[in-house]
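Every protein chain of the complex appears in place save one, which is left out.
Letters A and B mark the chains as written, and numbering starts fresh at 1 in each.
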Amino acid sequence: MKIPFTLPRWFWLAVLGTALLAAFGWVAMKSGPLAPIQVTVTPVVTGEVTPSLFGIGTVEARRAYLIGPTVAGRVERVLVDVGDQVKAGQLLAEMDPVDLDKRVAASGASVARGRSAIVTAQAQLADARSRLTLAASEARSYTDLGKKNFVSQSVVDGKLQQQQSAEAQVAAAEATHQSAQQDLARLEAERQGTRQQRGNIRLEAPVDGVVTSREAEGGSTVVAGQAVLKLIDPASLWVTTRLDQSRSAGLRVGLPTEITLRSSVRGAVAGKVARIEPVSDSLTEERIAQVTFENLPPGVSTGELAEVIVRLPTVRDVLLIPNAALRRRGARSGVWVHDDGKLRFVSVKTGAEGQDGMVQVVDGLKAGDEVVVYSQRELRDGSRIKVVLSLVKTAK
Amino acid sequence: MDASAPTGVGILIEGLSKRYGEGAAAVDALKDVNMSVAPGEVVGLIGPSGSGKSTLLKCLGAITTPTHGRMTLGGEVIFDQRWKITDLTALRRDRIGFVFQAPYLIPFLDVTDNVALLPMLAGQPDARARARAMELLQALDVVHRAKALPSELSGGEQQRVSIARALANRPPVILADEPTAPLDSERALAVMRILNQMATQYQTAIIVVTHDEKIIPTFKRLYNIRDGCTVEEAGEARALQ
Partner (left out) sequence: MISLAGRDILHAWGKFALTGVGLGLLIGVTLTFAGVYRGIVDDAKVLLANSGADVWVVQKDTQGPYLESSSIRDDVYRDVLGLPGVAQAANVTYLTMQVRGRDGDVRALVVGFEPGQPGEPGFLIAGRRITRSHYEAVADVKTGFALGERIRIRRHEYTVVGLTRRMVSSGADPMVFIPLKDAQEAQFLKDNDAIVNERERTAANPALNRPGEPGLLEAVNAAQASNHNVNAVLVRMAEDHSPDALVQTIQRWKHLQAYSRTEMEELLIAKLIAISARQIGMFLVILAVVSAAIVAFIIYTMTLGKIREIAVLKLIGTHDRTIAGMILQQALGLGVIGFIVGKIAASVWAPLFPKYVLLETWDAVLGFFLVMVMCALASTLAIRVALKVDPAAAIGG
């Protein structure tokens, strides 16, 4: 094979050979374990950071009412349906009175009868009294006669005994009268009670609100305490928010929040931390805070999920580094400081962290120190590094 | 241009026999062959095919082992009932030159290196080997093709280069096997002219095995071999132009 060049063939092949070896060498240095690790660095800056807490919440009604009977019974009719606005005192449903009406009538009749019994007892008392008067006067007369020995002692005794018996009868008649009066009181109380029971089968709205569920229909049997209807006060909707216990430092009542509802296309609405529950969830390790809406958006339903961001006060004039620079060495947390091409691991203590990833350095670094932010792999003391601008191509 | 120093008696063969096979099937290719060639002489070896020409050549070229006899080369006894030299390849390299029917040049070496190869193999430094090659190429009038590859040369040029190769290590003997067979009479005579010239110039004994009628008349002396026996004859010694 002839090469149409003036230089000898071996020269061209030597060039080819050198090129091959050069490629070989380049490949050996660029890839594989001999290649330096690419990193990016950034200086420690001074700035401000607005830390915030993040939690997931569910919209719930602060006040929810379960409307139901106090005794087991059957629902007679339900007058409202889900979504209806009701006023305080409005009749929402009624239980089947069963025999309650009749029992109210019965107790009325009993009361009437009790009154009659009193009248009877009074009459009996008057009668007994009159008998006593007579027996007493007779006893007096006969005692006089006995003293004058006109009649025998036994006759006198007999008359005395009659007087005593008449006294006893009066006592008995008084007692009967008293008991008739007590009976009347009892019957009247019973009648009140029965009336009240009759009143309880009327289920009325305790406050203005919205019906959120209709649990039983007319004809269903419910037990005491079971809800027939559920009612909420729509103005009292708030977000029950759960925040990780370990990331809830600084949570206080009154902090401003942004609430993003799952269903919302509008974005976040403003809110405020209204209450922090004194009881946290130890199983899920979360604290629970109640967050109210500044202006309740329309169309919010209970059970809706929301993301809540609680804004803590801005911390100003502090040293900041990106949180991607934080690395772990054993159990210590720190950063790799880039010093004249060499790496040094420095433990740092961090403080507040902003949503954007900038974190406050409390201890360990000073302004102007260069720290390694991104690296191609784990760094070690003495790793060979090469500082580049970016490790990834910018997003398409 | 120095002529080679006299290297002794050229070739001397006494009572050479070669038997192939054993017992009843044995074939005696050579029977008691005697031959001598003086330095500077070009001798022809003629005979029909199957007569033992090739066998004789092979014995002379130290490729086959003769059964009996004695061979003396350049004054040194190389065979006496058995080989007296241990490294036969070196013997061929240093003491015998070969010229073949076809040039048989190494296609991947250029002309100079083809000729310089044997001296280099013999241990000469490269520069000296190449110088010697250039000398010979000059003498054979192909020096202008020194850097070319064999494939670029004409047939005649290639043949001349092969003769230069045969002479490269200044062997006392050159064995030429049918060097003119494929050539026409003009070229054949040219080759014979060159061989005679080189033989005289370098005092080399040359044996030419041939059955080419064109050149047989040019020999002064011939050996006719028939059924393994040689007979010396006088040649016509027709002059070469």
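In this section, contacts are C-beta pairs under 8 Å (C-beta built on N, C-alpha and C of every residue); 3 or more make two chains touch, one makes a residue touch a chain.
This is a predicted model, so every value here is computed, not measured.
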Ask   = Of the residues listed, A:Val45, A:Val155, A:Ala185 or A:Val223, which one is in contact with the missing chain?
value = A:Val223
Inquiry  = Of the residues A:Ile56, A:Ala136 or A:Leu296, I need the one that contacts the missing chain.
reply    = A:Ile56
Request  = Would you mind spotting which of B:Thr67, B:Gln101 or B:Gln138 touches the chain that isn't drawn?
outcome  = B:Gln101
Candidates A:Ala61, A:Ala180 or A:Leu243 - the one touching the absent chain = A:Leu243
Remark   = Touch rule applied to chain A and the missing chain gives residues 1, 9-10, 13, 20-21, 23-24, 27-28, 30-34, 54-56, 221-223, 225-227, 243-244, 246-247, 283-284, 307, 322-324, 326-328, 330-331, 333, 353-357, 373-379, 390-392, 395-396
Ask   = Please identify, in ascending order, the residues of chain B that touch the omitted chain?
value = 49, 54, 57-58, 61, 63-64, 89-94, 96-98, 100-101, 104, 106-109, 113, 116-118, 120-122, 126, 165-166, 169, 177-178
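The rule is short, and it goes like this: only the chains that are shown with their structure count from here on.
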Ask   = Where the CA atoms of chain A average out and where those of chain B average out, how many Å apart are those spots?
value = 118
